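Input: one structure, supplied below.
Of the protein chains in this complex, one is absent; all others appear in place.
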Amino acid sequence: MEHFAIWIAAFLTLGIVSFLYKDNAWYKLCEAIFVGISAGYWFVVLFWDNLHGKFWMGKGEDPMLYVGAILGILMLMRLIPKIGWISRWPLAFIVGATAGFYLINYFSSDVMSQVGSTVMPFFSTGYGSGVNASLYDIIGNIVVAVGTFTGLVYFYFSKEHKGAFGATAKVGIFFLMVTFGASFGYTVMSRMSLLIGRVDFLFGDFLGMIVQ
Amino acid sequence: MKRQIPLFITFFVGTLLIFSVFIPPMETWGENFTLFFDIIAVFAFFLGAGNLVRVHVGKLKKRKADWGFSIVTLIGFGFMLFVGLLKIGNPGGIAADVTAPGSWFQEMFNYVINPLQSTMYALLAFFVASASYRAFRAKNREATILLIAAFVILLGRTPLGMLLTAWIPDSLSFFQIPNMAVWIMNSFNLAGQRAILIGISLGVVAMSLRLILGVERTYLGGDDNG
Amino acid sequence: MDNIGVIISLILIFGGLVALFYGSLKGREVDRRIIFLFIFLAVAAPILFPMTFEEKATQVVKSVFDKVENLPEGSTVLLSFDFDPAMAPEVQPMANAISRHCLEKGHKIIFMSLWATGQALLSQSLSESILPGFPEKQNLVDYVSIGYKAGNEGVPNVIITDIQKMFPTDVNSVPLDSIPIFDNIESCKDLDFIVSFGGGKPGPKEWILFVGDPGGVPIGVGVAAVVAPQMYPYLPDQVIGILGGVKGAAEYESELIRVHPKFADMDTPGLLMMGPQTLAHVVIMAFIVIGNVVFFRGRRREKKE
Partner (left out) sequence: MTPTRLHIFRVISISTICVLLLASLALSQDEATPTTNLSTEIDTVIIEVAAPTSLIATDHKYDNGERINLQWVPSIDDLPGISTVVGYRIYRQDDGGAAEAIADLPAKANHYRDENTELGHTYIYSVAALTDGAEFVSNPTESISPEREWIDFSKRYLFLIALIVGGAVIYFIEIARRGKKLFVRKIAGLEAVDDAVGRATEMGRPILFIPGIQDMDDVQTLAGLTILGRISKTIADYDTEIFMPVSRSLVMTAGREIIKSSYQTAGRPDKYSDDMVTYITDEQFGYVAAVDGIMVREKPATIFLLGAFFAESLILAETGNYIGAIQIAGTARPAQLPFFIAACDFTLIGEELFAASAYLSGEPKQLGSLKGQDVGKAIAMVILVIGALATTIGTAWNIASMNSLVDILKTIFSTS
């Protein structure tokens, strides 16, 4: 069984990789398997967790469940063309709830806490710790403050990027570009380790070429 | 009417959830939303799965290009439903968790989905390389900055970065490339991320308000029969 | 055999890159499949033919190394394995390297873990990697493992004043009172150095906040790569040095071999893992250079026309 499984895994691995050369039947086969099996997987998991788990197992415990079920059934009204428009109700519910939920969540975790953490002294390693920073930290602190400020200027919509404002926005773009370049470079290592894992599997588990 | 009711639902639910954060007796309403959402999503899944089957059966019937692979998809989907809903080979029988180790369902995950997943994920290593080749070119000032930042960080992640700047005395170790790389991550990167995050959340606030107030109603589709 | 493989693959990779560079001088673009092939070679070759590159330790790693190196013989060091199997590939190599270094220098080591799953990894490290190189070292005299105790950050918070209260015995139920290492050690304040290996919570940060800061004990940390940038603000006062990810481990291993040639034959998972990483990074940088050469050649040609 174990051996067979390794062969299957190797077959699928190589099939996906073959896409890098060009689209081909082997890749199409793997893709078809992937789509069919994974769609089935999620369908089953959601069925047991959300339908069976909530309605059969915890029967009647929470009347709220039935509100959800009604909304779900309204969703299925799409299948009946004449009253398909009812399915907009659960959709409207989800949109409203998402909007309300996110509005305040994002506001507290990103606006409030991010703005709060910009309140930082330049010459200290932290708030209330006296003048104790090295040149390294001081430059770093100033860069963070300037970068955040100019970055926000870049995103400002109400003013044309011209004159002094435009120049500040340019500095903002400069910071964003450094950010993007740096995070790109930093991520390379973790992406490579994924490949190392697969190559390790192919040469080690599958071909047995790695002696250790 | 067909449009008014959904608009009202959006407004009502949205406002309620905003205020629920500030009203302790309503603090669990956000969780209820998640519960509702999960349930609606399962019902919607019937539509999705139905669509999947319809599309592939259609391909099969019309003998469209690659119809053979549609058979594979349909068999795979049906097989997973079969072993998953009946819990075939599950050591704990029908009462056990569907993903119990040893069940056919879970074995399929381990031996088929898992290698496919991780290989697809591993393709990123190749695409990271081809994207760097093409994108990091000094076409203009912004691209040049992007290029330099990426290059310094890449250098800093290899022994090369240290070798190139090893002559710099320890007292000036800041200028050694690996240390510069870290410094860039801690200062420039932090600043950029912060500006982006603040911008995003303000964008979310305005977007949410447009939805709740009904200024934005695209998601409802058209006025008539629907 | 291995050496021939290494040489051939390096010639292939770098010869190919030179050829592509030459082509780029003529303004020739590189097909992306060629790039893919090079990435594959760069990752596969060092896996098939183990290839290591000497890493020169950066200051942050070297400070940890120097601390261990310069402590007087017989000092007591605490090494905490605060990680789970998911983090292990990144963090375990450095934990092994530092443990070996401590034993080599004749320091006494107390091993422990703040993670339930860390204890198994700790005993695996001990029996498979660390101890085999030191047959003369005795349990309870030269090293001891006191294992895992529940309580998260509460554990360091307690052992800063009293180790025995949290750990009445070691992993084999030997009372701490009867263990020679603990003759002069009552709390973490009596330790000469503490290193925490981890990346989650509880982990290095908790050691800094609950033991390093209040107790004044020097702390070193070994963390997963993604966490490393978050540790830098603690330098140099709250943390002596930082080992970040596989790269940190590789640097430490390199330094260890350089200073103590005795370790030349030890297993160096950090350096081994850095092999494919380094080659892949170099290949990507080479392609960035080639891309720019192609770009500038093309632009010059446009201007001429």
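Labels A, B and C are assigned to the chains in the order they are written; within every chain, residues are numbered from 1.
The working rule: a contact is a pair of C-beta atoms (placed from the backbone, for glycine too) under 8 Å apart; a residue touches a chain by one contact, two chains touch by 3 or more.
Every value quoted in this text rests on a predicted model; they were computed, and no experiment measured them.
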Chains in view that the hidden chain touches are A, B, C
Where B:I5, B:I71, B:L86 or B:A131 are the choices, the one touching the absent chain is B:A131
Of C:V60, C:V77, C:V158 or C:V294, the residue that touches the missing chain is C:V158
The one residue from A:A9, A:V35 or A:V199 touching the chain left out of view is A:V35
Among B:I5, B:L47 or B:I148, contact with the omitted chain is made only by B:L47
Contact residues on subunit A toward the hidden chain run 16, 19, 22-23, 27-28, 30-31, 34-35, 37-39, 41-42, 75, 78, 87-88, 91, 94-95, 97-99, 101-104, 106-109, 111-113, 115-116, 118-124, 127-131, 145, 148-149, 152-153, 155-161, 176, 179-181, 183-184, 187
Contacts from subunit B to the absent chain lie at residues 21-25, 27-28, 34, 37, 40-41, 44-49, 51-52, 55, 113, 116-117, 120-121, 123-124, 127-128, 130-132, 134-136, 146, 193, 196-200, 202-211, 213, 215-216, 218-224, 226
Listed in rising order, the subunit C residues that touch the chain left out are 32, 151, 154, 157-158, 161-162, 164-165, 186-187
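Definition applied: only the chains that are shown with their structure count from here on.
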Relative to subunit A, largest Cα-centroid distance belongs to chain C
Whole-angstrom distance, CA centroid of subunit A to CA centroid of subunit C, is 28
For the pair subunit B and subunit C, the C-alpha centroid-to-centroid distance in angstrom is 31
The positions of subunit C in contact with two or more other chains are 36, 39-40, 43, 233, 247, 277, 280-281, 284
Shared-interface residues of subunit B (touching two or more other chains) are 125-126, 128, 132, 136, 147, 150-151, 154, 157, 185-186, 189
Listed in rising order, subunit A residues that touch subunit B in their complex are 5, 8-10, 12-13, 16-17, 19-20, 28-51, 54, 62, 64-65, 67-69, 71-73, 75-76, 78-79, 84-85, 88-104, 106-107, 109-111, 114-115, 117-118, 136, 139-141, 143-152, 154-155, 172-189, 191-192, 194-195, 197-198, 201
Given the complex, residues on subunit C that touch subunit A span 33, 36, 39-40, 43-44, 47-48, 89, 225-226, 233, 245-247, 273, 276-277, 280-281, 284
Within their complex, subunit B touches subunit C through residues 125-126, 128-130, 132-134, 136-139, 147, 150-151, 154-155, 157-160, 162-163, 166, 170, 173, 176, 178-179, 182, 185-186, 189
